[in-house]
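To start, the structure itself, in structure tokens.
Note that one protein chain of the assembly has been removed; the remaining protein chains are unaltered in position.
Every chain is named by a letter (A and B) in the order it is written, and numbering of its residues begins at 1.
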Amino acid sequence: MAEPLLKVENLHKSFGSLEVLKGIDLELAKGEKIALIGPSGCGKSTCLRCVNFLEIPNQGHIYLDGELFGQKKVGDQYSQMSEKELARQRATIGMVFQGFYLWPHLNVRDNVAIAQIKVNGMAKSEANDLAMDMLKKVHMDHKSEEFPERLSGGQQQRVAIARALAQRPKLLLFDEPTSALDPELVGEVLNTIHELADEGRAMMLVTHEIAFAREVADRVVFMDGGGIAEQGPAKDIIDNPQNPRLQSFLGQMLERN
Amino acid sequence: MIEFLSVYGENWSTWQPPMVSAIWVTLALTFCAYILALAIGLLVALGRMSNSAMLRAICKGYVEFTRGVPTLVILFLIYFGLPGFGIVFDAFWAGVIGLGIGMGGYIAEVFRSGLQAIHFGQREAALAVGMTPFQSFRYIMLPLAIRIVLPPMLNMLILILKDSSLCALITAPELMLFAKDLASTTFLPMHLYLLVGVVYLALSLPMSLVARRVEARMQAGMSR
Partner (left out) sequence: MTLTEKIELYSITLVKGAGWTVSITLLTFCIAVVLGLLFGAVKAYGGKQTYSSTFTLKETLSYVLARIAIIAINIYVEVFRGLPALAVLFILYFGLANVGIRLEPFTAAVMGLGLIGGAMLTEVFRAGFGAIHGGQREAALAVGMTPLGALQHIILPQTWRVTLPPIANYAIGLLKDTAIVSAIAAPEIMFFARNLVTRTFDTEIIYILVAILYFCLSFPLARLADRFEAKALEGAR
């Protein structure tokens, strides 16, 4: 088997006395799309945030493209990376948040371009061109001069996706990208993600949109109580769930929709 | 009216030189007090967000103190009260310290609300695109904070300029004292106080114009 793009090894995370992740092992092949589903509080968002070290795991390791992520290994000892090294690694993973978090003092184009200028030292004109290309991808190039507050939630999220794409990421993380949106705006964002998925990008997606996960993801991972309860090909898992907890979860989600 | 104005013509040559030097003192007083107030304000704002409960309490106490005690009383305490404890400042520096302490509490609150208005997620988004914590502060958090904080900061500068007139009452040789002293010898108080009133307006109006411009511009970029 080829080297996986992402390898999550025995991931543990606690907040105070609350153990949120109890040892997660997960692999993601190049070009593979994984959807993480599960009841709220099951640890799926925390898991995603540990992948790019926005949360520092208490135990376990992340490997991206075979390279240890966020940590250094000297002999048998693992130690925290410096912030600078960590930042360089983070730049290779794109992330899209539930709350968009566009920077309100920058217009749409600058939101997409600034990291390329400040982090990668790209020339301003080049970064602007890149930003416009990325905005075209998410069909937001006509709003490049607008400020984020003037956009709808769906438009803001598409700009946030363009911002992540501009990093030319090896892996894209989506943390409930449509949960903060009004129902009528969900479609445009899902369409955008769908187009990216069709390009063969590797992505990891935390979502409550079960039908979307079934359609887009290669593999669905059902998390429950801080661990992986069941995983497998998307259609098998969702059409024919084995785990009783997964059955009742899917039942609830279908009822809600 | 013409009679009233002609008094200025007659006295201009004797009034103008001391007035100009008094204006410089007022500006120096305002500037130094503003710098001091900014420094105090920043430290106290950080202190109020620190992990030490003791430090938080001290900083909160200071803010409450400045909110409740008139600047004039602080000035009198420093200039007339402190010598009783063997600490003597000349009128200018007593003025700088008094105004700085008096305004520092307000500035601390402005800083604090500015920092609180920034959503934590915006920092995370900066880290996620590969910025270091320093870069996220430099390119995202700081510009955001400045946008929120700059307009009230400019208004604080105007307040300090106006409050600097209180230093006349502790005999700092600034603009108001110039008028007060001359009024008592020339018996032309109306002329002199109107004159310094115009000077204060000439100094403060451009500042408030700039403050409003800045506010409008910052709000064009983002509204909260």
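Note that a contact is a pair of C-beta atoms (placed from the backbone, for glycine too) under 8 Å apart; a residue touches a chain by one contact, two chains touch by 3 or more.
What you see is a predicted model, and the numbers here were worked out from it, not measured in a lab.
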item: Omitted chain - touching chains that are shown; value: B
item: Touching the absent chain when the full complex is considered, from B:Trp24, B:Phe134 or B:Phe187; value: B:Phe187
item: Chain not shown: contacting residue from B:Met19, B:Ala108, B:Ala179 or B:Met218; value: B:Ala179
item: Absent chain, residues of chain B that touch it; value: 64-65, 67-74, 76-77, 80-85, 158, 162-166, 168-169, 176, 179-180, 183, 187-190, 193-194, 196-197, 200-201, 204-205, 208
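The rule is simple: only the chains that are shown with their structure count from here on.
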item: Length of the line joining the C-alpha centres of chain A and chain B, rounded to whole Å; value: 47
item: List of chain B residues in touch with chain A within their complex; value: 119, 121-122, 124-135, 139-140, 143-144, 147, 220-224
item: Chain A to chain B touching residues, read off their complex; value: 52, 54, 83-84, 86-95, 97, 99, 101-105, 114-115, 118-120, 147-149, 160, 163-164, 167
